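Note that one protein chain of the assembly has been removed; the remaining protein chains are unaltered in position.
For reference, chains read A and B in written order, and residue numbers begin at 1 within each chain.
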Amino acid sequence: MTDVTASRPLSERTQLIRKNLRRRHMSETIFRALGLLAIIVALGFVALLFADILRKGVPAFTQSNLHLTATFDPEIIDVGPPPGRIAGQSEAEFRAASLKWQREVAMLNWNKVVEASLRALAPAGYEIAAKDLLTIPETDARHRLREMFVADPSLLGQTVKVDVLASANADNWIKGNIDRSLPDSQQQLKAPARALIDQFVSNGTISMGFAWSLLTNVDSRAAPASSGLLGALVGSLYMMLIVIVLAVPIGVAAAIYLEEFAPKSRLTDFIEVNINNLAAVPSIVFGLLGAAVFINYMHLPISAPLVGGLVLTLMTLPTIIIATRGALLGVSPALRQAALGMGASKTQMVFHHVLPVTFPSILTATIIGVAHALGETAPLLLIGMKAFVASVPATPLDQATALPVQIYLWQGNENRNFFESHTAAAIMVLLVLMIALNGIAIFLRSRLERRA
Amino acid sequence: MDTLTGNTRVTQSPDVTSTPVELSKRTTRLTARDVTVHYGSKQALHGISIDIPDRAVTSFIGPSGCGKSTFLRCINRMNDTIEGAKVGGTIKLDGEDIYDPSLDVVELRARIGMVFQKPNPFPKSIYDNVAYGPRIHGLARSRAEMDEIVHSSLRKAGLWQEVKDRLAEPGTGLSGGQQQRLCIARAIAVSPEVILMDEPCSALDPIATAIIEELIDELRENYTIVIVTHSMQQAARVSQKTAFFHLGNLVEEGNTSDIFTNPRNKQTQDYITGRIG
Partner (left out) sequence: MNSLIIAALLLVLLGLAYQTGWARGGALATATGTKVHSRPQYHASYVAVWTLVPALIVLLLWAVFGGGITLNFIREQIPADVLAGLDANGLNALVARIHALASGYGVVGEIQPYEAAAGNALRSFQFITFLGVVAAAAVAGLGAMLYARSRITARHRARNAVERVIGFVLFACSAIAILTTAGIVASLLTEAIKFFTFINPLDFFFGTVWAPNNAATGGDYGKYGLLPLLMGTLMITVIAMCVAVPVGLMAAIYLSQYAPRQLRAVAKPIIEILAGIPTIVFGFFALVTVGPFLRDIGAAVGLNINATSALTAGVVMGIMIIPFVSSLSDDILNQVPRTLRDGAYGLGATQSETIRSVLLPAALPGIVGAFLLAVSRAVGETMIVVLAAGNSPVLRGSIFEPVATITVSIVNQLTGDTDFAGPQSLVGFALGLTLFVITLGLNIFALYIVRRFREQYE
């Protein structure tokens, strides 16, 4: 036998190795650079995503307010005094009379009041059609004035200062969301209105303020500038409550059973495989389940947070079960044996000793699961939560929408210039909630673990 | 007894008396001077100085955690791969400082091979396991040359007879002892000058251990071998020079026969008589 390597002089072997070294180190450097590049790309995506959302969303948190001085002119507000309670009148009769008066008030042309106050603010003799003038304030300005009057009829004939929102188009114009150089035909606002807005901005009649309406109003189609997230927030809150109330106890109980009590049998194997697969079933399939079972078969109300909550519960369960099982698995056998050795039954061991130790992990997993459910959209669309709802749901059985669905609805709004940043602002609210939830999870975890 | 006869030739049982070596006649391949190792703030080695002779087996013995493996891993700079490890002092291979920044660690490891405690064949075929080193270093110019390297390495590792018909099967399918010999063949295939062995038999049964020990004895004719071992008997059987480590210090070094029959140091004596360990 010939020994190739040994028969060759040593220096030759070394030379062979050295010959390749440069190339090998080069490829090492390239590989390493690729790895670093991947990290930079991934981090870059995160940065880009957040920067983009912030850039688009932050402007929506300031909104242009119009400071009106409105006069409740008796000539326009041509209505008698509100009915007083007449002796001998029943409660129902009185209520009917007041309602009749309110209807009369509502029938009045409140736009005239708005128009008059705007003309008073404009330079004397400024030529602008009433229709165009009224594109400056948001359409809910007249409702504001009417509500003020209904609440306090003595305002008749008086002049009061009142702040209303500028319209979405005016807001776009002021913020520059719309290209100012576009020809008249492509502008949403007529030229006189645009010029007047600029005057208002320069003389302080229109000023920017924090957009509380985004958080305190419900969605609105007629008055886009006043549309807010309150309804969606409450809807999401109901659903989160349902998820917490149902998914957490059931999930933890199921995990305890599978990890601590289940005999090794076909059935438990089957349940295990089941749960692992459920965790990876696309969320939209849960939506189909909800539509078919909860709505079509059980006739639960459509668009209701109750149904949404149930669907999200089923979706979150596997996550909580898997995480809890992981936590239970991590408990040292020594603790179990110590408890059993003291004469505790298995149930006592689990509930008195094992569960308390795993509490921080379970809590964290739960919060993360709930946060995930909070951001879920697709299944909710299938159970009818896509409907436009302009009220705050009073109970989980009322029609409602959810935060991510509201984002979906807003991104589809025709007034792109206004709703793009409005949507981004809603996303910011959603992300802040999620980050807060995750932050709480991390905080609680470190707190509880330190104590344990 | 198949496994024993599978070896190319049956030598007499290796023990101290049967292999008298005049160490003083050997040249020194490796010299270590004042080597220290820190893991973070913890010091693992305190100034180790030792000469390692050419074409002989040097064994490092000592209780667990004494630093013998750590020192072994300094010799081919395997400690570089451990985060937070810092090595001080000098180690020279043929007079060349292996911690010199201009020295390429890749080339160094091609010259100083290593066999590990637990057999660690790659999840590849037996052939590819052995061919791995020559392949990355570009040592074979042709397919035939590569075959030759693989076959001769397997022969030298005494594994040829057992695996020649199944070179394409995964290396992980072999028995523990065979796996370790495969790892030795893998190390030999690069034609290193020095082979470091970190407790190569600790995961093996006695029969497999005997075969490996016999192999080590054969290999010493062509290679400088440094072996870390837990077992004093093994050190006595296979090595010509022995160094005793304790608590990160080199306590005593010398001819194996001297260390085992006539230790100068009290600690060494305590250890080899079983009082510490």
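To be clear about the criterion, a contact is a pair of C-beta atoms (placed from the backbone, for glycine too) under 8 Å apart; a residue touches a chain by one contact, two chains touch by 3 or more.
Being a predicted model, the structure only gives us computed values, none of them experimental.
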item: Chains on display which the left-out chain touches in the complete complex; value: A, B
item: Residue touching the undisplayed chain, where the options are A:155, A:434 or A:448; value: A:434
item: Contacting the left-out chain in the complete assembly, out of B:62, B:113 or B:263; value: B:113
item: Option from B:61, B:78 or B:174 whose C-beta touches the chain left out; value: B:78
item: Interface with the unshown chain - residue positions in chain B; value: 76, 78, 81, 83, 106-110, 113-118, 120-124, 132-133, 136-137, 183, 186-187, 190, 196
item: Touching residues (missing chain, whole complex) on chain A; value: 17, 24-25, 27-28, 31-32, 34-39, 41-43, 45-46, 49, 52-53, 56, 249-251, 253-258, 261-262, 270-271, 273-278, 280-289, 291-293, 295-297, 302, 314, 317-318, 321, 345-347, 368, 371-372, 374-378, 381-382, 384, 386-387, 404, 407-408, 411, 420, 423-424, 427, 430-431, 434, 438
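Keep in mind that, in the parts below, only the chains that are shown with their structure count from here on.
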item: Distance from the mean Cα position of chain B to that of chain A, given in whole angstrom; value: 63
item: In the complex, chain B residues that touch chain A; value: 104, 106-107, 110-111, 134, 136-140, 145, 148-149, 151-152, 155, 189, 191, 193, 222
item: Footprint of chain B on chain A - complex, ascending; value: 1-6, 10, 13-14, 16-21, 24-25
